[in-house]
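First the structure, which I've put down as structure tokens, then a few questions once you've had a look.
Yeah, one chain of the complex is gone here, protein chain that is, but the others are all in their spots.
Up next is chain A:
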Amino acid sequence: MAVQSDSGGKDEVKTQFVTREGTYRLMTLSEYSRPNRVGYTSGSGSSHVRVSLVSLPPSPGVGNSDSQNSDDRICFNHGKELYVYVYRGVKKAADLTKPVDKKMYKGTNPTCHDFNTVTMTADSVSLVIGFSTGQIQLIDPIKKELSKLYNEERLIDKSRVTCIKWVPGSSNLFIAAHASGQLYVYNEELGCGSGAPQYQPFKQGEGYVISTCRAKSTRNPLYRWLVGDGSCVNEFAFSPCGANLAVVSQDGFLRVFHYDTMELVGRARSYFGGFLCVCWSPDGKYVVVGGEDDLVTVWALAERRVVARGQGHRSWVSVVAFDPYAVGFEAEAGDSHCYRLGSVSQDTQLCLWDLTEDVLRARGRAPLPAAPAPPLAAPNGTVPRAEPQRRKHKEDAGSLTQRLAGFSFGDRRDARRSDGRAGGAGAAGGAAGGGGDALRLMGTAACPRFDECPVLEPLVCKKIAHERLTALLFRAEYLVTACADGCVNTWARPRRDRPERD
């Protein structure tokens, strides 16, 4: 009788979960979807549902605390449709009868979108939308008078737009990434010319070429970034300061560029498969990526190396995000410093992770000690005795133990590893070899061997949907998740009795 987990169907979908800071609760009335949603629909034909949230500046004269008219707007896409609603957060139930705007497209699907936070006012906002057939649209869902198209004739790129974002602090520049492996910088005020763009090389480095568009008068795209060997760019993200651009691709690479100088700052390679998602830590020191290796991988900008991997998902990781509001948790936990990460996956689970100073500091000593194993609980609830050898490892690794995953059958791995391989290759450090060769990067800072890098276990790992999860956003009072059936959910953060401040 094999003990094999047919875990899928039996697991219940959770509507709340507990962490040490308290209980997160699903706000069932704050569920956003298409207005006349007919129950649970099958996964076929479902899309990568993405969510954009924006807080508009309050209208003059109207009190911000007036919850009747929220200043938040939410945009999400599902199949051929795109919706913009007033988002009422956890305070009030969603009103799906009156969307701010709704669009239904023919022959193409919206795939990604972004609000411009620089130019927005109380009653206008620019929303840029990318499509599965490569086109880009700019609309104002509130005023509704704006509508511009870019790459309309698909002369710039025919492939799917995979990610679209406004350049931080810019009123008119946005970047669109495509499945063709290219990113284009657009100025929304410029046209796209009448013919196909002619490019001339502008800057190139290892694994990327940046070109400008050659034309009599300035036209779109301003720049074309070819990243990697033409495999799909899955997502990109600007660092909070706006200086660095992190790009993840199907070729399994994270590449971090200095945006203005267009220099490659560093890179990381997945354990295997494509990287699907990327996010910066609020202080810009770390980049977290998720991918087809089912892992959450943390990369340190200063050292240009992978510093931790999180193992807990049962399938590909579709979104990773730092929780920028989690700074308050650390005091309670007594940790010196702690980052909080969230991730959602095709496995329908949400994972939260703590990235502690212990872990971040420990990997400085190279080669790393092998991950010690938490003892395996015997069926009667007792814990098997640890061998003396394992106890020794625990001491070596110090406070690392608490959140490290591993096996229970002793640890012979480090003996095997201490033959110099780990130190030798790993010491190559930030200048992690040339070429895109995954085999050569193995064991370097760009892709440590699995036992050369701390492995995190999730703080919580909960099945929260019937369908693949495709979006995760952290806000001060709530989390937002979305899944492939077009359903956007809001989770209230734990209520905290904050001491009143003077």
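Basically, a contact is a pair of C-beta atoms (placed from the backbone, for glycine too) under 8 Å apart; a residue touches a chain by one contact, two chains touch by 3 or more; residues count from 1.
Rule of thumb we're sticking to: contacts and distances are computed from a predicted model.
Enquirer: Match the chain absent from this complex view to the correct UniProt protein name in "ubiquitinyl hydrolase 1", "Exosome complex component RRP41", "U3 small nucleolar RNA-associated protein 22" or "Cytoplasmic tRNA 2-thiolation protein 2".
Expert: Matching "ubiquitinyl hydrolase 1", "Exosome complex component RRP41", "U3 small nucleolar RNA-associated protein 22" or "Cytoplasmic tRNA 2-thiolation protein 2" to the record, the invisible chain is "ubiquitinyl hydrolase 1".
Enquirer: Based on the whole complex, identify which of A:D114, A:D140 or A:D347 touches the chain you can't see.
Expert: A:D347
Enquirer: Taking the entire complex into account, which one of A:R219, A:R340 or A:R468 touches the absent chain?
Expert: Answering carefully, the residue with contact to the hidden chain is A:R468.
Enquirer: Would you mind spotting which of A:A122, A:A438 or A:V460 touches the chain that isn't drawn?
Expert: From the options A:A122, A:A438 or A:V460, the contact with the absent chain belongs to A:A438.
Enquirer: If you put the missing chain back, which residues of chain A would it touch?
Expert: With respect to the unshown chain, the touching residues of chain A are 1-9, 42-44, 46, 179, 252, 271-274, 292-294, 311, 313-316, 346-348, 376, 378-379, 384-385, 407-413, 416, 438-439, 442-443, 449-450, 466-468, 484.
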